[in-house]
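A single protein chain has been removed from this complex, and every other one stays in its place.
Naming follows writing order (A, B and C), and every chain is counted from residue 1.
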Amino acid sequence: MSFGDPFFGISWLDIIIRTLIMVSAMTVVVIYLTYGERKVVARFQMRLGPTRTGPVGLLQGVADALKLVVKEDLRPRNADRWVFEFAPYATFVPVFLVLLTLPFAEDWGIRNLALGMFFVFAVLGLNIVGVLMAGFGSGNKYALLGGIRAAAQMISYEIPLVVALLTVAMLAGTLDLNQIANLQGDRPFILVQPLAFVIFFIAVLSELHRAPFDIPVAESEIVGGYFVEYSGIRWSMFQLAEYAALWGFSIFGSVVFLGGWNFPFGSEVGVGLQLALTLIKSTLMIFLIFWVRATMPRLRMDQLMSFCWKVLIEISFALLLVTGFFLYYNWPQEILALVNWGGALLLLIAIFIRTRRKSKAGDLVGTYKNIEVTE
Amino acid sequence: MTTWPESQGTSTSLETVDMTINVGPQHPATHGVFRMVLTVDGELVKDCEPYIGYLHRGLEKLTENADYRQAMGWWDRTDYLAGMCCEGAYVMAVEKLAGIEVPERAEYIRVLMMELSRINSHFMFLGAFGADVGSFGTSFTYGWRERERIYDLFEEVAGDRMFPTYFKVGGVTMDLPENFETRCRDILSSIRQGLEDFDGLLTGNEVFVERCRDLNPVTPEQAIAWGFTGPMLRATGLGWDIRKAEPYSIYERLNFDIPTGKQGDVFDRYWVRLSEMYQSARIVEQCLDEMPSGRVLNPDLPKTLRIDEGELYLPTEGTKGEYGVYLMAQGGTNAYRAKLRSPSFSNLSALRELVVGNYVADAIVILGSLDIVLGEVDK
Amino acid sequence: MSTKTSPDSGNIKTAELIRTQLPNIPFEISETKTYADLKIEPENFLSLVDGLNKNDALSFDLLRNIVAIDMGEAGLWAKYHFYSFVHGHGIQVTVPAKSTDLTIPSITKTYPTANWHEREAAEMVGLKFQGHPDPRNLLLEEDLDIHPLRKAHPLQKPEILQGIEDGPPGVEQ
Partner (left out) sequence: MFGILKGLATTFSTFTRKPVTIEYPDEKRDLPERQRSFPVLTWDFDHDEPFCTGCNICVRNCPVDCMTAVMQDNPKHPEGTSNRRKIAGKFWIDYARCMRCNICVEVCPFEAIVMDNNWSGHEHSVFDRRDLHKDIEDLLASSKSGELSRPFRPLDSINLSEAVSTGEETPEATFVAALPKAREEQNQRIEQGLGAAIQEREPEVQATTSASNESGVAEDDFSGLSERKLRARRMKAEREAKVLLEKNEVVGQELLYVLGRTKSTLYKEITGEDAPSIPVPPSAKADSPSPISPNSDAGDPNSPRKIRAKRMRAERTAREHIEKNEEVPAVLMTILRDTESPIYTELGGTETPQVLETGTSNPDIATENAEGNVDSPRKLRARRMRAEKEAQELLNQGEPIPEELVERIKSLDGTVPTPESAT
């Protein structure tokens, strides 16, 4: 009786049980992700992070959740009512749907869809609607600016994300996530398509409004971005959506690129070990995201857009073209890997040169001889 | 200064309304109680109206109604990030006006403390500027870690962390504690470690460079016309530092050099302040090596200081620029008129010219690069 | 070892240099502890400022500071401090405002930094700067027309923290 077929044979009961499993798993993970982030980022800054609630601050997530549930969620008067009310759900539901298709162990996903990856792309777009509703609905200047910025950023970064994942799908030949994981028995796709992983990682950072791309929630410019007017349970829905998306994308990334449950030990090993393997890989990715968040300053809006439209999209289409050539003439995958590594290195060097160029401003104009400083 | 990009101009048919954003006194990026109203067309700033005066405590009126010794308490609350620099300026002005000699050892202690406060204030700038550009507090806690160590040293020497009132007309209130030398040296090593951390974290970072290079370059004439002094002026390439140009106290005996930028943009301002800290650490080391022994307070000080006719304007190199103290005395124990020439006041007065034409995100970064302290602006 | 005066310690030297460069402007020279001081009437203050700024031998290009002082009977004075980067010397200019109209010509055209300094001097002591672009209050509220740094303005008695009717603490009425 594998996890795939319905519980107790009754289909409608099975749906309820599976959603309950998913919802409870997600809330527990989100609670401990918020705590984990605060602890990890604190350690990066050489401080302790939460230690008061629970033995090592373990109950901090629970405490936050309780506080948010109890807090009064007020609605500004000039916010138009229904858009404001439904915005949190519009951001949360797509993220929840993404989690449904992810395989935690061999066909241990809630629903193993044949077009798993395609479903994820489709559902991803809905997220933007929720953010826009929050931005326009709350009738606050900062929220409006935040909403517009978030929408522009998410739409433009979806293209390189989708194209990078398509190259992997082409390589694997299927869109079914389970199959993709199976195919990575001997070598994970990251070794074959490193450039695709780099593009995927950068695009995921901006989908989650994280690290260098957290412009919609830039606290120093427009305080708080689109969820500035929310409080209490509605605000916690946004946080839930954000951290659930973080978890979802990290599992998605580990399944597609790092070999998911399959890579080092194959599928004979028990379900428990496979499950542990996926979780380890996704925590690795989450740690990388936290690490980047603790280090990187924030890009400006126009730099973000120009980086996407002038650099990332071109490279992802070129990658698509190259992978197409390799598959059509079925050249050996090793050369494809070489080309990919070359491409990734090229991207890094391009960024490095971009910032070392001579400054545009003219040289020193003016009659003032530089007063030599006598030692 | 980036001119208004024509290509961005919206076509006349599409009539857009300019939005005014109130970057109010309560805002994480305004370094204290400062308000600026930006009229914004989309993301570009069309006009900026700064409002100051929220922290006006009437320093000058208070100084005129208290005797010279009592006024010390208010003067180190002007530039509250570097308490001792302001105290030093005020005390030297009063001594020069009254013609009081200061013993050798006190001079060295003062310069040492002033340079430590300069490092302290620049760490605050690095922390806050990193947060403005967006590094979410890592730069803040790096800066704060070093600031706390320097504050612990101030506490051991003078008794108080931010407002030590350690200097006195005629010298210093207390001598250094015994273990000061070892404590100071290991703090210097931790300061250098902190500077390397900042260098690694921000200076090379492509995103940081992308955000700050070529942002709002200023030529020396514009800087002088707007009254910029200190790191803001040195960033434009003019290496003018009052410790070298008009030396006071014992600065001619110490050798240190003045870092200057190339084109006065935000990155140069950051870089000038970062390398200035290395120079200040060098000065502190020299002071420690050449510290003479002897008394720290002029023995024959009058019981209550009375200064007869006289006036003077003593410019000193504060952390943000030229921190000048103007004093006029007409007999009696109180100063007849005292005026603080505060560097942040002049640097901030040009904010509209600097900010108009940039994006909202850049307006915040430019304001951060001015490194203003509202206690000093509002006096 | 008294603190060394600023490098152009020849206070009078700078003043004499200005006298030779701008012979036809009447001003009296006196000395303060750090800089020489030129006392001049508001009428020919503007010409002095232009002279100081444009003349190559002087080229005072930085206006450091404007101090407004209420000298009691002698009326309101304004003291300007200029500095030249190229030659490295500084000067102080004292301008006693006429007690009739208390106005001094504004020098924001030649020194843009004077804008805020003059606004602050105007609101603190009640001097009026003729030709200033926007003479609103800077530090105090917009409509407040008291001048705190005037000698007549009393220093407010420190009010005791608790309610006035409580009287001094600890003594039950």
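Note that in this section a contact is a pair of C-beta atoms (placed from the backbone, for glycine too) under 8 Å apart; a residue touches a chain by one contact, two chains touch by 3 or more.
Keep in mind that this is a model prediction, so the values were computed, not measured.
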Chains on display which the left-out chain touches in the complete complex: A, B, C
Residue, one of B:Ile119, B:Val133, B:Leu201 or B:Ile258, that touches the chain absent here: B:Leu201
Candidate in contact with the missing chain, chosen from A:Leu48, A:Ala318 or A:Leu338: A:Leu48
Touching the absent chain when the full complex is considered, from A:Val56, A:Ala318, A:Ile335 or A:Leu348: A:Leu348
Absent-chain interface as seen on chain C, which is shown: 72, 151-152, 154-155, 158, 160-162, 167-171
Chain B residues touching the omitted chain (full complex): 66, 69-74, 77, 138, 142, 145, 148, 155-160, 163, 165, 173-175, 177, 197, 200-209, 293-297, 299
Positions on chain A where the hidden chain makes contact: 42-48, 51, 291-292, 294-296, 347-349, 351-352, 355
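Just so it is clear, only the chains that are shown with their structure count from here on.
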Identity of the most central chain, Cα criterion: B
Longest centre-to-centre distance from chain C, chain (CA-based): A
Between chain B and chain C, centroid-to-centroid distance (C-alpha), Å: 23
Computed distance of Cα centres, chain C from chain A, in Å: 59
Numbers and ranges of chain C residues touching at least 2 other chains: 85, 88
Numbers and ranges of chain A residues touching at least 2 other chains: 368, 371
Interface residues, chain B side, partner chain C - complex: 52-53, 56, 58, 60-62, 64-65, 92, 95-97, 99, 101-102, 104, 107, 224-227, 229, 238, 240, 245-250, 252, 310-315, 322, 324, 326, 328, 336-337, 339, 341, 345-346, 348-350, 378-379
Touching residues on chain C, where the partner in the complex is chain B: 1-4, 6-7, 32-35, 61-65, 67, 69-70, 79, 81, 85, 88, 90, 92, 111-113, 115-117, 120, 124, 137-141, 148-149, 153, 155
Of all residues in chain A, those that touch chain B in their complex: 41, 44-47, 141-142, 145, 212, 214-215, 218-223, 293-303, 351-352, 354-355, 359-361, 363-366, 368, 370-375
